[in-house]
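This part shows chain A:
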Amino acid sequence: MKKKWISILLVVVMATAFFTGCSGSSEPKGDSEKGALDYSTIKIGEITSLVVNDGGWCQATHQSLLAAMKELGIPESNLVVIENVAEDQTSVANAYNALASEGVNLIIGASAGYATFLSDLAASNPDIVVAQQGDQVPNLIGYQIRNYEGMFLAGYASALMAESDKLGFAGSMSEASVRAAINGYALGAKFANPEAKVQLVWANSWYDVDLETQSAKTLINQGIKFMGMEASSPAIPQTCQANNAYCIGYNVDMHDLAPNAVLFSYMWNFAPIFKDILTATVDGTADSSKYYYEGGDCAQLSPFNDAIVPADIQEKVLSVKAALDRGEIQVFGGELKDNEGNILVADGEVMSDEDIKVQKFLVENVIGSWK
Partner candidate 1 sequence: MKIGAIRFEKKQTVSLSRKVLNPVIFILLGFVLSSVFIMANGFQPIPVFGKMITYSLLNTRGLIGSINAALPLMFCGLSVAIAFKMNLNNIGAEGQFAMGAIFGGAFALYGPALPAPLSGIVMFFLCAIGGGLWALIAAALKAYWNVNETIVTLMLNYIALLFLDYLCYGPWMAPKQTTAMTVTIPQDMYLPLIGGTSSGIFLAIIIAVLLYLFLKYTTGGYQISVIKNSLRTAEYAGIPVKKYILIVLALSGALAGVAGFVQVTGIVHRVQAQLPGGSGYTGIVIAYLSQCNPLVILLVSVLLGALQNSSAVVQIMGVPSQIVTMIQGTLMISVIAGEFFNRYRIVYYKADPESKRAEQKNNHSEQKGGAVQ
Partner candidate 2 sequence: MEKTALLEMKGITKKFGTVLANDHIDLQLYPGEIHALLGENGSGKSTLMNILLGIYKPNSGEMLYKGEKGQIKTPKHAAALGIGMVHQHFALIPTLTVAENIFLSLDHCSFILDQQKMENKIREYSEQFSLEVDPGAKVWQLSVGEQQRVEIMKLLCRNCEILVLDEPTAVLTPQEAGEMFKTLRKMAEHGKSIIFISHKMNEVMEHADRITVLKNGRVTDRMLASDADIDRMAKAVVGERDIEKITIRSKGKTGELLIDAKDLRVLNDKGLVALHDISFQLKAGEIFAIAGVAGSGQRELAEALAGLRKITSGRILMKGNEITKTNIRGRVSKGISFIPEDRLKMGLIPGMNMKENTVLKEFRGKAYSRGGILLSKAIRALTEKHVSDHDIKHGGLDLPVSLMSGGNQQKLLIAREINGNPELIIAAYPVRGLDIGATAAIHRTLLEQRNRGACVLLISEELDEIFELSDRVAVLCGGKLMGIRNTSETDYEEIGRLMSGESA
């Protein structure tokens, strides 16, 4: 009996020592660093919903941020990343508070779902600049990329290459930015071939290897050879490759995942935006009402897959891109109808950015429903 109690006591003593020993060692960082900010002292916090090398959205954000920092000479060690932060208030608040207590100057919320929560938190602490992907909400610098410009080119290229009029699109979840990608792709296809139709299939998941595989298979079974995608796993390109179909990668350059199927990829390039935000933060000129809605270089395309895409098509795509950049082509320009027969934009007019951002429609030549 005694032995038992002695052993228990021992464990308790050890454990107490273990924890008292550690509580002394973690004092909050002094705030001597405050004051003048420069590129060597700025501390940046990044909050992502998955891991930063997820092969998709988070990776694109992270790489863009690293590129911007490198350009400005900010050491990589100044960046603190918190991964796997769920899109709910408690998780976001917790990540924010942890970063705040670490003394960061800028927080980048890399998922649209953080917006409303970060907005409240940012109001309580104006010292920290918060930039947030997605909608424009109070107290946050908002940023978003006109992905439909890149996807317009994707659809254009697909339609040029496809022999049939029917193209496909594998979507993840019906969210505005996803719909923008779909509509961009469809309008691009129509630009190349007025008869082009885009069959849409939803996976109803942001990341599901199975469902994405099945989406691609379903499209291929429809006789579709070329498809666009808005998905994060490599399942769709790989399914295309296995079934002699082709697709346009999304988020990051997906060439290596399926070298025989990916024509090129649409890539998010936040680097110019981040560069601007970082500069403003260091200068002290950051304005929380600022909103970036960028196309052009931000809606980047990866290099073409020369083995598949003929040179003439490459040229055509590049020339359309130039026209887009110059504003000669308006993706959401009139006359524009949705696939339920409503006129969205009258002839000669252009849809407002507000409407583009929250778009709740699918354009005329998309087969499918957004609801």
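Regarding selection, all candidates are chains of the complex that A comes from, given by their letters.
Following the convention adopted for this analysis, contacts are C-beta pairs under 8 Å (C-beta built on N, C-alpha and C of every residue); 3 or more make two chains touch, one makes a residue touch a chain; residues count from 1.
Please read these numbers as outputs of a predicted model, since none were measured by experiment.
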Point to revise | Touch assignment for chain A within the complex, options 1 or 2 | key: 1
Check your understanding: Hey, which residues of chain A end up touching candidate 1 in the complex?
Key -> 3-4, 8, 11-12, 15, 18-19, 21-26, 51, 80-91, 93-95, 97-99, 101-102, 112-113, 115-116, 134-135, 173-177, 204, 354, 357-358, 371
